[in-house]
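Apart from one protein chain that is not included, each protein chain of the complex appears where it belongs.
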Amino acid sequence: MTTSAQTVAVPARARTATATATVRRKQGFQHGGWFVAPFLALFALFVIWPLLRGVYLSFTDANISGDGASFIGLDNYREAFQDEMMWDALGHSAYFTLLVVPCITVLAFLLAMLAHHIEHGKWLWRLCFFAPFLLPSTVAANMWQWLFTQGIGLFNHTLGIDTPWLTDKSYAMLAIVIQTLWWTVGFSFLLYLAALQGIPAHLYEAAKLDGANAWHRTVHITLPLLRNITGLVIALQILASLQLFDQAVVMMDFGPGPELSTRSFVQYTLEQGFTSYRVGYASAMSIIFFVLIAVVALARMWLLRTREEGTR
Amino acid sequence: MGQPGLNRRQLLATLGGLTVAGSFGFAALGTGADALASGADTRVRYWNLFSGGDGYNMIAMLDAFRAENPGTDVKDSTLQWGNPFYTKLAMAAAGNRAPDLGVMHMGRVTGFSPGRLLDPWDVDLLAEYGVREADFNPALWRRGVIDGELYALPLDIHVQLCFYRRDVLKPTGLIGDDGKLVPVTSTAEWFDVLKEARKATKKGLQTIGLWTNDQNFQWWFFVAFYTQLGGTWFDDTNTEVTFDTDKATQVLQFLRQHVTDGYTIPGAPTGEQFVNGAPFTWEGNWSVPVFSGAKLDYGATPLPPVFGRQATHAESHAFVLPHQAGRGGAANDGAHRLAAYIVRNAQAWAAGGHIPAYTPTLSSPGYRKLQPQNEYVSAMDHQATEPKVWFAGSTGVLAQDLGPIVVSSTMGSAEPDAVARRMKSRLGTLLAAKNPMDGRTAAQGGAAA
Partner (left out) sequence: MSVISSTRTRPRSRWTPGQIVLTLIGTAVSAVFVAPIAAALFTSFKSEAEAAEIPPHWLPEAWTGQAWKALLDTGNITNWFVNSLVVSVCVTTIVLVVSALAGYGFARTEFRGKHLLLGVVMAGLMISPAVLGVPLFTTVQQLGMVDTYWGMILPQCAPAAMVYILYKFFQGIPRELEEAAFIDGAGRWRVFFTIVVPLARPSLAAVGIFTFIASWNNFLWPYMVTNNPDLMTMPNGIATVMNSYGIQWAQLMAGGLMAGLPLIVVFVFFQRQIVAGVAHTGLAGQ
């Protein structure tokens, strides 16, 4: 509401001011804040406040009903660091990340190369590789839960095998990885495709004149030029994969998977908060997770910076 | 761009504007489309967790209720059983947007913080609608009473059963003259039975379905056999763990042996196998309508007393009133009327395999004639239940913690004796843990009502 009132008020004031650009820019000093105000209000309420509140709650034994929390110092953190289940869950998320990130990066690159170099029906390849990404996570997970179900599932049937994908702890996480590859590779594929199409054709033509074959052109021109985008794809994938939740819980019927083998960090945190009602403890784990994510993100920024300095 | 294009653009813009305006209007109204469409005087929102055969029967009972009470609109929602259900029910109650009526497992009620997440029943109002304490097994009724108030109105008791295919087992001599499975009194006898049964089993099928990698079923089976051995969990004051690792090891070895001797195929879908001709399967009594529906020639007994004493795992579905700040009025009255109606008219429910809690139904000749219900109704007297602590109950913290540990033994990824010790140490941790709802441990009466 404030903003719309402002739209009326400001031009009126502006008209009386001296008509030079520099003065206009100074004027921005007065009301520039109104441009960012709506966003900042939402941001403060739904990002900053929950973060601060999470820190506060993590020092209490708050429960889901929201009353009667008392301050318990570092007890939640102490408990968390000794909680084998939490470390197991973190291990599952890390294992998933370790499997998914390299596979998706390579696969996305190959698909992009394929789509880039086929000259007929480009829209069709793009549609096919990207379509799964447009499905809601739960829908994509339900489809694969059904494909993987022993007996009635088409996955085993088509390959002529009888693997207990969803019910054996040595396969369950692999099943989720396969599902995730299919479902999300389209996004990274598009990023690679856009980057490939941004490479000027004359670079290849010059190399062709020098007698470089397709393999050499890929290794010596394409790959180095895609280094930045690869870094981006890997970083985005790491952050997304560490936050594994949707597809794992849906494929495992909201359980922790066979012998707890697919319970991710996010899932364990939410279980503590919403199933065991331990909001304080869950908040402590959320903060630990936030720090972990921040470290990954900062590490990426640091890597980028050192690389830039190196190339300078 | 020519005139037609401009028109199209205007049309699109208008449509877009209308969609945006409509969406904001809808969001501002705040109720779902269904609530808007409902024209009834009273709308009772009722959440349950019944799928499969139970789902059919519950809907049939609801339809009957609707036909008799045209002024009351019942909006029933079935949520996925287990964690999502209890999580959503708790969060709805905590957020003060709870449904008018809900279903819970009796074992969960004490840990569900009666008074905070649950509201007590108006017993007089229930009596008005024909449901009185005198019509229930006293012990069962008492399980729903906490601090003198009734929080859970029992609907049934449900138990774990040993289903067997009469037609498949006929040639083996394991079926007596009365058409029932021969009695078994020891583990050795039980494995002899399985050995015989295997001979009659078609290729590609397992001899028995055991839900080997399901943490809930494995936990329920464990509780049943551990109780058969006379095992205990905690002392009377809930201060000390009395869990007997030797007895637990025995039970775990027994469960494991089904896998090592090849009587069960880990991960094979149990129900489908049984329907296709596997001679045995251990399942909850809720599978009765599935198997009856498939027109199988089968029977069902409580889990075999292989450790010398009858006991099978039992739980109970109960109606609860999730906490609403302003509970009362027509919707609350409707919730009482609906719950009372279903409890009293649970004949169809009993046909679905559950043992009815309402004694007039239980003792009716109609129920006594039901097959195979009359074969396992005795389970009522040999219930193996989880300890009465706040972390117990269907898919509760206890089951979630110990279930996967039992599975790891049955599946062979851990040794039974090591698993038994791990269970004991987990039990110790849980006993020391505080109920997050009231900050009290089990010993402090965290929920020992």
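So that you can tell them apart, the chains are marked A and B in the order they are listed, and the count of residues begins at 1 in each.
In this section, a contact is a pair of C-beta atoms (placed from the backbone, for glycine too) under 8 Å apart; a residue touches a chain by one contact, two chains touch by 3 or more.
Quick caveat, the model's predicted, so the values are computed rather than measured.
Asker: For the chain omitted from this view, which of the shown chains does it touch?
Answerer: Contacts of the omitted chain with visible chains: A, B.
Asker: In the full complex, which bits of chain B touch the chain not displayed? Write them out.
Answerer: Output for chain B: 19-20, 22-24, 26-28, 30-35, 45, 47, 50-52, 55-56, 58-59, 75-80, 84, 88-89, 91-92, 94-97, 99, 272, 276.
Asker: To test your reading of the contact rule: which positions on chain A touch the chain that is missing from view?
Answerer: 3, 6-7, 10-15, 19-21, 24-36, 38-40, 42-43, 45-51, 53-54, 57, 62, 66, 111, 114-115, 117-132, 134-144, 146-147, 151-154, 157, 182, 187, 190-191, 193-195, 197-198, 228-229, 232, 235-236, 239, 243, 245-246, 250, 254, 266, 269-270, 272-274, 279, 282-283, 286, 289-290, 293-294, 297
By our rule, only the chains that are shown with their structure count from here on.
Asker: Would you mind pulling out the distance in Å between where the CA atoms of chain A average out and where those of chain B do?
Answerer: From the centre of chain A to the centre of chain B is 37 Å.
Asker: Once bound in the complex, which stretches of chain A touch chain B?
Answerer: For chain A paired with chain B, touching residues are 61, 63-66, 68, 70, 149-152, 164, 167-169, 253-256, 258-260, 271, 274-281.
Asker: What residues on chain B touch chain A, complex-wise?
Answerer: My answer: residues 80, 82-84, 86-87, 90-91, 93-94, 113, 116-117, 213, 215, 266-269, 272, 397, 400, 404, 407-408, 411, 413, 434, 436-439.
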